[in-house]
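The structure is given below, and queries will be raised subsequently.
Showing chain A:
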Amino acid sequence: MADHYAPLRSGTDIPFIGGMINYALENNLIHKEYVAKYTNASFIVKESYKFEDGLFSGYDEAKRAYDKTLWAWETTEDGKPVKDETLEHPRSVFQLMKKHYSRYDVDTVTSVTGTAKEDYLKVCEMFCSTGKAGKSGTIMYAMGATQHTVGTQNVRAYAMLQLLLGNIGLPGGGINAMRGESNVQGSTDFALLYDTLPGYLNMPKATVPENATLAGHLAKETPKSGYWTNRPKFIVSLLKAWYGPNATAENEFGYQFLPKGNKNYSHINLFNAMYKGELEGAFLFGTNPVVGGPNAGKEKEALANLKWMVAVDLWETESSAFWQKGAGSDPSKIKTEVFLLPACSSYEKEGSVSNSSRWMQYRWQAIKPLGESKADLEIMNELMLKIKALYKNESTPAAKQVNAVYWNYGEKEVDIDLVCKEINGYDTTTGKLINGFGSLKDDGTTCSGNWIYCGFYPEEGKNLAQRRDNKDTGLSMYLNWSYAWPMNRRILYNRASADPSGKPWSKEKQVIWYDELQQKWTGYDVPDFVATKKPTDPGFSDPFIMIADGVAGMYAPTLNDGPFPEHYEPYESPIPNPFSSQEINPAIQLFDGDFNKRGFKADYPIVATTYRVSEHWQSGTMTRNQEWLSELVPYMFVEISEELAKEKGINNKDEIIVTSARGEVKAYAMVTKRFKPHTVNGKKIHQIGMPWHFGYKGIATGDTANRLTPHIGDANTTIPEYKAFLCDVRRA
Partner candidate 1 sequence: MTKYIKYVDVTKCDGCRACMVACKNWNDLPADPQDFQGSVQSHPKVSADTWNVMQYIEHENGKGDLEYLFRHSACFHCTDAACEKVCPENAISYSKYGTVVIDQDKCVGCGYCVQNCPFEVISLKEYVDKNGDKYRKSQKCTMCTDRLEEGLQPACVTTCHTGSLEFGEESAMIKKAEQRVKEMKDRFPNAQVYNPQGVGGTHTIYVLAEKPSVYGLPENPKVPTSAVIWKDYAQPIGKMMIGATTMAVVGAFVTNNIISKRKALKEDRGEDHE
Partner candidate 2 sequence: MSNQNKPDVQVRRFSKGFVWAHAINGIAFFALYITALPMYTEFFDWLYPVLGGPEGARLLHRIFAVIFCTPTLIYLIFDRKGFFRWMKELVTWKKRDLQFFTEFVKELFGFNFKHVRQTFFNAGEKINSIIQILCAILIIFSGFTMWFPQFFPRAIVQWGYVLHNVGFGLGIAVIVGHVYLSVVHKNSRPGYSGVVTGKVPAWWANDHYTEWYEEEVKKGNFPDLNDPKYKKEA
């Protein structure tokens, strides 16, 4: 149960956190040495960096993009950043940050977020008290932070606050994503996102000339310092895993077989292309865009433009049945050929899931799959073997790519253990498993399907993800329970828990420390670097080894929408942006026309947000088909405040209609004290909330909330802005 609750208007996280940053700086509550030594706060930014009226320098309005080179920092002749560890230089990141967030004073912030001032101050005071050594605080977030046009910057703001307070790399610290499902971490690690390869390697785009050759790509991608200097080893090992004997030094380890797409293949863009008739077919693996996608009504229409669609799911979903009458379609007019492949559930198959703490936990089959259903791995294996057979005798470029793939996971039945071994990696000549990514090579003698996981299967018969030793190895680390990438490390960047000399900042929060006697690092966790290196060895006082400069990014000149998080109102907002004349994030991609109608305050004065309930999962496919879960949350509902209900003449349990520029849904009104109108700029702004689980299939059915949400995404990830849009409500 919360000790303190401070609600905010949806879409105002940056003011909320920005105000806390300002509070910490103003009241000198920061962990100064940590900030100076372990972050880029000391770096000097070039004079070309500017920030005026909500815009950073280098903005190109036509492209809706920035020239990020203007945000770079000054470097010495050998390419090292120029620093001022006193943090006094007016162009130091620290001073720029201080200036930037001085605009986020408590009164301005609370007038934007609608949070009661005393509640907000209490949060500031409580959380910023963790800036002291010996204390730590954590920030846990989920889609409420990320599903905004400023989603990436919301999380960046968390990171900055935590860095200022010295809360990263310590027990009880960090920023922790509460995953929406058991394997989001795993899916991202394994490149579910369109622009990465497994292990967060960048997908080479053909638009970058250097990517024409492997050598060029490696040169471009490999920084001069930090752990990523090892990147060529990871890339070559990945190519060896995928192309096996077909990857040789002579053919750039099969680099040319890799597809090099140039576009933004995010969800919204894929459906936009589909809507325009640019896509022929689609595979929906356990995804249900007709319920889960933004502006879901349009996504349903888009599916009808496909020639074929393969849905792989446990049940017939609203998406796989988009052509049916129940979906509001006319089956005689839909030409899409739809295949539904029955998939089995996690209990019917073997494999692993990776949680938010990066633990790769192996799970075993509990029961045999029901009916004809199959595990995803079996479906993929069969599919790939069929495709390979079809292309076997062709020599087109597509056939070459397909034929080059080294696909060898068992003769009759797919053997998941072989997949595990390939993910870990092995010596391509001896077949011996690799003990960790430190042993990977860039000469083609090792392979690894995902370098960050290399080490979970260090030797034959020793799949560490299968470990289930629940004995506390100290500080609740449980080092012998499953396997945490990288190298079973439980706290990422744990070097930051000790000062530059290797001494923990405090006794209470000590994780690892340098033991002079043993001449090595020791402690409760696996050190985030070679344990025998002295703290003073070059580069080994830099805790953030995965970042080129070895320090954390208080300032991020790589993001599309600015090096510092700045508040912009959501795509649909009830008020003008009080911080600048830029209403919405200037760097987001806009979709217009019928694909994305935009609503305005005059017609839709109420802020709406969507969320999930613990009883239903995602689009509800797995839970709304389950009686015991369906009875717990059986109806689509909308939570509205007592004040709004009174204004609209709505009684609890009434059926109401919620409308947005894109559609309308019918639902039960749940009038609750838990929603209260926000006072924003002195005016009353109502906010409502609703679950997005419902659709017309299954036991518990209801209207789909996403018929209301817009096709607009974050400037960096294009994650849709599900969490803040405008609507109106009336009695049904």
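In picking the candidates, the idea was that all candidates are chains of the complex that A comes from, given by their letters.
Going forward, a contact is a pair of C-beta atoms (placed from the backbone, for glycine too) under 8 Å apart; a residue touches a chain by one contact, two chains touch by 3 or more; residues count from 1.
None of these values were measured; they are calculated from a predicted model.
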| item | value |
| --- | --- |
| Options 1 or 2 - which one, within this complex, touches chain A | 1 |
| Of chain A, residues touching candidate 1 in the complex | 1, 3, 613-615, 627-635, 637, 652-653, 668, 670-674, 699 |
